[in-house]
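With one protein chain held back, the other chains of the complex are shown just where they sit.
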Amino acid sequence: MTNIAIEKSKVVRSGRRFMSGDIACAEGALAAGCLFFAGYPITPATEIAEHMARRLPEVEGVYIQMEDEIGSMAAVIGASYAGVKAMTATSGPGFSLMMENIGLAVMTETPCVVVNVMRGGPSTGQPTMPGQQDVMQARWGSHGDYEIIALAPSSVQEMFDLTIEAFNLAETYRVPVSVLADEIVGHMWERVNIPDIDSIKIVNRKKPTAPPSNNFAPFKPEKDLVPPMAIFGEGYRFHATGLTHDERGYPRTESAEAQTRLVRRLCDKIRKNRDRIIRVEKAMLEDAEVAVVAYGIAARAGLSAVRKARARGIKAGLLRLVTLWPFPDEQVALVARQVKAIVVPEMNCGQMLREVERAAKETPVIFLSKLGEEPHKPDEILDAIEGVQR
Amino acid sequence: MIEELGHPYEKFLRKDRIPHIWCEGCGNGIILNCFAMALDELNLDLNKVVVVSGIGCIGRVSGYTNTDSFHTTHGRPIAFATGVKLANPELKVVVISGDGDLFAIGGNHFIHAARRNLDIQVICANNFIYGMTGGQYGPTTPLESWTTTTPYGNIEQAFNLVHLAAACGSVYVARWTTLHTRWLTEAIKKALQKEGFSFIEVVSQCPEIFGRYNKMETPLKMMKWFKEASVVQHFSDPAKAEITPNRITVGEFVDIEKPSYGRLLREMTTRAAEKK
Partner (left out) sequence: MPVKTWRKPLDADKVKSPKGEVHLIKDRCKGCGYCIEYCPKDVLEESNEINARGIHPPRVIDEKRCALCGFCTAICPDFAIFTTEKNCEGGC
């Protein structure tokens, strides 16, 4: 795609910058080497599309506004199979439309990034208000049994950093990775430190080492359960399908053995690599007696509440989930064993709550639900923390 | 007569996948045959051809061609092809899919890809029915046809696909039946060499299901309909070219020049990349 030598400074504008989360996400994608964006405008993710529309042609990438989100996701998979890092960005309603093709991306092991700047739902909901109502959908939204990776940024800096990480994870595991932001993180403006392009760690998909041959098996996994990815146009002449298939990529719709082999590997690919995928951030947890387990915008208030609690002499700590899926079971379980109770603030009616409860086993979990325009106030979380100590 | 010689078009097929799953007399086999012939006569670099298909009997075609290929979710081959072509414009991306996949569930992607004049070729195997799922009606099923979901006769008007394709802005529109093998091959060759969005409707037979349900139970009976009803008329008004039991207008309908989406995209990108 390049005739003109693109200056690195065009791709990554390093330095201390001030921008919104959506824009930081787009800049992160460019820094990761994304050269294809297919999407559809939707509040509050539209700015990502607009920024990509402006920036991608500058770096000889492609922005296309597809006719709907279904087509957007299909185009993303097509671009990825043609060898280009590709992404889309949407919100709840678009995320729902993309679900079938996210399943196609899983089944065809397509590296790609889907950003969902979550808003109030369900249905059209409150387009300009934050929400965290799609976190279960990110994991279970498509039909069939599968695993994906989802990350939850809680600052503009993380919109930049985690989008790069999303691309790296997608390329490593050949899986769609969701970046689950929310309207506040997407629309707020904060300072971002953008490093030099050379210091940004980029991962590219494994390529087949053997030259094209009649026996080439595009879905034959290596030890890490991830097959090296052949792309179109290099002579491999391979087939990929959303049907259950064998290692040659050919449909195997009649065989239980083929179904077992493929579906289990697609799940194990993520499950067995959990330790390398999952990230959490711990604050003041070493001697904590109460823990706040939170992610995204709720974790901002959570951190503030924990600090206030500490100032009042309460041993509170925060476990911030950076990776939402696969769910950080062990990390939550570890914290649960240590504390009297866990407080989970979420901008929904209880989604990651259920995962926390499951991992926390006997430890009581207090749920703070918040819906609508306002995120949790630190004092609301502080009240709950104090309530535990009483 | 000598057996054991390889068929001349076998090099365009994945040998370990032949014989294909299609029924006796199925038009899909003929479409694959003509496509292979076109590739043969054009001498294209097969490493740069990508065949994309959707769901349906014809959807299996991508599994048979000896090229890079992809079998998408229902209705989405054109959207997928958009991503492929824009990411790597050097690839020749051909969508081969069915009437339901392209015009029912996939209708939106068709009209927009045509409107954009995306540089891809779309070949539609129009067999007037949803064969793979056992014979339900689709957007091209003729009025009054019997199908499993129109047991009292189809009451829906059928699309006139060449009219639709022309109206959406395709630069090349042609319709042939599977009987017109030489014409069809030439049309495919022309489309593959033409810049912009080309559409070829192939009126194709499904004798096993559509034929059996509608008094044309054998392959030869369906072919007889094509033979008797088709009239070659180049550049007639596509709006008047509906398919009826008595008349199938075949030929080229549109052959115009228009800059493709890719061309405009490259010009725009050059402008954007050169600024500052």
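Letters A and B mark the chains in the order given here, with residues in each chain numbered from 1 onward.
As a convention for this text, contacts are C-beta pairs under 8 Å (C-beta built on N, C-alpha and C of every residue); 3 or more make two chains touch, one makes a residue touch a chain.
Predicted model, so just to flag it, every value in this text is computed and none were measured.
J.: Given the contact rule set out at the top, which of the displayed chains would the hidden chain touch in the full complex?
T.: Contacts of the unshown chain, counting the full complex: B.
J.: Which is it among B:98, B:196 or B:219 that touches the chain not included here?
T.: B:219
J.: Tell me which stretches of chain B touch the chain missing from the display.
T.: Residue positions of chain B that touch the missing chain: 1-3, 5, 7-10, 13, 18-20, 22-30, 32-34, 37, 178-179, 181-182, 185, 207, 218-220, 223.
Rule of thumb we're sticking to: only the chains that are shown with their structure count from here on.
J.: In whole angstrom, how far does the Cα centroid of chain A sit from the Cα centroid of chain B?
T.: Taking the mean C-alpha position of each chain, the two centres sit 37 Å apart.
J.: Touching residues of chain B toward chain A in the complex: what are they?
T.: 14, 16-17, 46-48, 50, 52, 60, 62-63, 66-73, 75-76, 78-91, 108-109, 111-112, 265, 268-276
J.: Quick one: in the complex, what on chain A touches chain B?
T.: 1, 3-4, 6, 10, 35-36, 38, 57-60, 62, 64, 66-68, 70-72, 74-84, 86, 100-101, 103-104, 108, 232-243, 248, 250-251
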